[in-house]
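A single protein chain has been omitted; all remaining protein chains appear in their positions.
Naming follows writing order (A and B), and every chain is counted from residue 1.
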Amino acid sequence: METFGYTGKILRVNLSTGSVYTDDTLKYKEFIGGEGMSMKIMWDEVPAGTHPFAPENKIIFGAGPLCGTGAPCSGRTNITSLLPSSPFHGIASSHMGGYFATELKYAGYDLIVIEGKAASPVWLRIEDEKVRIEDARWMWGKGIFDTQAMVASFMGKEAQVAAIGQAGENLVNLSVIRTGTSHSAGGHGGVMGSKNLKAIGVRRTGSVKIAASGKDWLELDSYMMSIIGANNQMVVPSTPQPWAEYSDKGSRWTGRKGLFWGAANPPVETGECDPHDMQSVGLRTMKAIFDLGAGAEKYTVRMGGCSHCPIRCHSQLKIPQLEKYGLDPYVANTCVGWSGPRGVMCYGIKDFDGNTGPDAGIVGNAIGTTLADDYGVWCNYAQIGRDLKYCYEKAVFKRVLGAEEYASIPWNKLLNGDATFYFDFYERVAFKKGEFSHIADGSYWIAQRWNLGEDYWNDKNGKLWTRGGYPVHHSNEAGAQVGALISCFSNRDSQNHSHMNFIGSKLPVALQKEIAGEIFGSPEALDAPAVYTKMNVYKARFVKYSLVRSMLHNSLTLCNWMWPMAVSPLKERKYRGDTSLESKFYSLATGMRMSEKELDEMAAKCFTLQRAYTIMQMNTVDLRNAHDQTTEWPITPDHAKDGTDIPQFTPGSIQMERSDMELGRTMVYREFGWDETTGAPTRSYLESVGLKDVADRLAAAGLLPG
Amino acid sequence: MGVIFPNKKPRSAEAVADSPGAPSPAQPAHEPPAPAERADREAYALRLIEFIRAESSGGRLTSLSTLASRFPTPEELSKELGFSIASVIAEGPDASDLKKMEGSSDAWYFSESTITGSYALHLLRTEEKDPLMLIAETVRDESRIYPRPTDLTFFTDPPFSMNERELSQALERMELRPDMSDIKRCAASNGATYLYSTKYLGETLAETLAEWIEVGQKQNP
Partner (left out) sequence: MKDFPEKREGESWFEKPRSRKDFLKMAGGSIAGLLVTASLAGAGKWEDSEAKELRVWAIPSGVIVQDPSRCVGCKRCEFGCSTRNSGKMSSELSRIKVSRNLNYGVYGVTAAYAKADGQMGNFRIVAETCRQCEKPACGNACPMNAIYADARTGARVVDVKRCVGCGKCVQACAWNLPTVDPETRKTSKCTSCEGDPTCVKLCPTGAIRYMDYKEAENLLWGADANSGATVVSGATT
């Protein structure tokens, strides 16, 4: 039977028994795909209390119905499993870009569900319907780049590979699964390692079918391309341009005359990038100078990214100086793929000759990024660097490491900005050498193990957002309570840009408020930067929209660093976007007509399922107090120079306020239809969305509210 | 190996509504010219209009004085009662995309199809050769529209491209101007200097925003 959007097949692999079989995707279609379906499978099959490294845990690589259709920005892979760095091993998803998910779809699979544990290192070889579990003994111990090359040498140069490095093999909590040159999914590397699964290779000859005609599909693509902006859907250029009414130096739309991909052969000028010019969409986001400073222009070969994305937000650099350090000159990444490692060199970076300055920072940073990407070490959204600094400055290392181990660490390199510190740091972490390596356990576990007190959690510079051990990630600095509340609802750093792709558009605030009013019911949904107001229902709607859309994107799969399209760069559209695009693409692809509201409700149901699973894992219905609280510093007023408090909601302050946040939680719970006291899903809500079985199981465990 | 595909400079040909450019003053009424003369008048207007559009495609304004020197008016037309280049353009073939801005000593044209009113205003202020007004007015606009303080490097980068000496001299002189007393400075912790207008932004907010732009955004990628 022909399926549209979906391939119709889930690949199931049991590494303990070696059995490989397929299951029917469409029996889970009410959970959309990707993350939604993964939540359902985990709910059904992995009991709460399972350890992430136990064979009974499952790890699910998910694509969705839009993956492989060519819809703009539809190349992401969702990975769902239990998270080793979480205090209660919370269910969580990580994501990687690149080309893996589309290859999986063309090979004929919507998801891969992996369980069990192989007796010895293996890799999974997928070539359309031929799926084999292969011996990985010669790959085990290799870095991720070599591993991918080895798989491709077996399968052919077109194979796309997901792999772990030594960090994942050694069950480091903060480890990644990676694909391609620069795409990392943070947190689940050890889960693959615990299963003795080194890599997954996919080679395909198939296709993805859509219900609509090719003509209609290309028309919708063309419409979306007219609305799309730059990275994070910023729709304003960073410099004044003749075609633009506005400009903003903080914008990722950095393309302009005189700005080049300097290491291309010949150099490629990014140019004016008029939003009507469809052949310059991929030139708008010259991310290298955004992430690394002006000095990165000359190193930039091109911008890269994920399958079927025109934006290209990964900087691909050639840095010849890396060869002095014994590394290959080619390095690529984006955002925290750079700043995470940079944060490890917490006292700055000097170059080979001892100079500081922008180029020194770039070369040194690239060493860290290369090593992290090869060993497969995660940064916990840059938290690892802050934890390192804290533990050094507060003499925690002096206390917990033996004298010999302490003396063996090249602290002088760290203090002097010598980037060769990275070689020592990443090796210790990836191979779990010594007590020091526990810095990569995750903040909660570090705090436990090394008895870090309350001042660790309440240090504003430490940026820990919740007691789960995750940092700020577009939190109170992103739309006041909107970002602050979004960050409370995940079991990891929130990985949510639904709100950023609107708040960060760089349009004038008055215009954004107008648009917010159209989407959420009132301009009060959006506060001006640092001019914060008290909580209101419109902000709660904005929070729900953001949480729901993130789940939706991770299920379809679409890139949550671009979608939703709340705004556009077009003056003739008065900068309005189209938030119904997800449902339009979904309807045309699958043939199952879904309105914007209906699709959002499906995603809300998936998000509620994640909530229900979290309740089972935490064994409490009171998520408000056990899960959704921030640490103290976000709700503490700033101090003026004379030491007096600056009250929250004073212009210039971005601090939140305790009771206001509690009100915010209540309002968000209400938006979702959950119990307003605890934040737990109610039986009536669960039954209304077809999750009666979930309600029954929660009730049996005494975990339904009221 | 040469460049295969040199960068294109495509421009949208769509006319765009609602330019914020300065309105042109009312043209003096006069009798319409006779048919034969009208053809010459139209041909002349078309040359002017096409030149303005071509310049606009290149991101440039066109002044009335430039038009007058590049396209000397034909004698028959210059004898018309109430003749002006501006009226020729205004009454010429459809030029609804053309906008006119009055400067202190000249007037400036652009096509809205290829330059927005905001950008044209930046260019106009540069053409006026009054760096103090350029800085003050731009800072006031930024403080009002976005609202945000303005980084000093905004003025040394295109399209203003002031040099450092020009900029620092202008800033010193501005401090002596009572009509510019609303323009204040603030600094981010990395040393970057910003300007803001107290008409639209308070000191604390301006400082907070400058710090966010310079430091906070980079710490929250």
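The rule we apply is simple: a contact is a pair of C-beta atoms (placed from the backbone, for glycine too) under 8 Å apart; a residue touches a chain by one contact, two chains touch by 3 or more.
It should be emphasised that the depicted structure is a prediction, and the values quoted were computed from it without experimental measurement.
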item: Among A:Val208, A:Ala382, A:Leu511 or A:Ala530, the residue in touch with the chain that has been omitted; value: A:Val208
item: Selected from A:Thr25, A:Thr50 or A:Thr69 as touching the chain missing from the view; value: A:Thr69
item: Which residue of A:Asn14, A:Ser38 or A:Gln148 touches the chain not shown here; value: A:Gln148
item: Chain not shown, touching residues in chain A; value: 68-70, 99, 102, 106, 145, 148-149, 152-153, 156-160, 180-181, 204-210, 213-215, 217-218, 221, 264-266, 268, 278-283, 301-305, 307-312, 316, 318, 328-330, 332
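Keep in mind that, in the parts below, only the chains that are shown with their structure count from here on.
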item: Separation of chain A from chain B, taking each centre as the mean of its C-alpha atoms, in whole Å; value: 42
item: List of chain A residues in touch with chain B within their complex; value: 239-246, 248-250, 257-258, 265-266, 268-269, 271-272, 274, 276-277, 279-280, 291, 335-336, 339, 472, 474, 477-478, 508-510, 528-531, 571-572, 650-654
item: Touching residues on chain B, where the partner in the complex is chain A; value: 1-3, 7-12, 14, 16-17, 56, 59, 114-119, 122, 145-148, 151, 154, 157-159, 202, 204-205, 207-209, 212-213, 216-218, 220-221
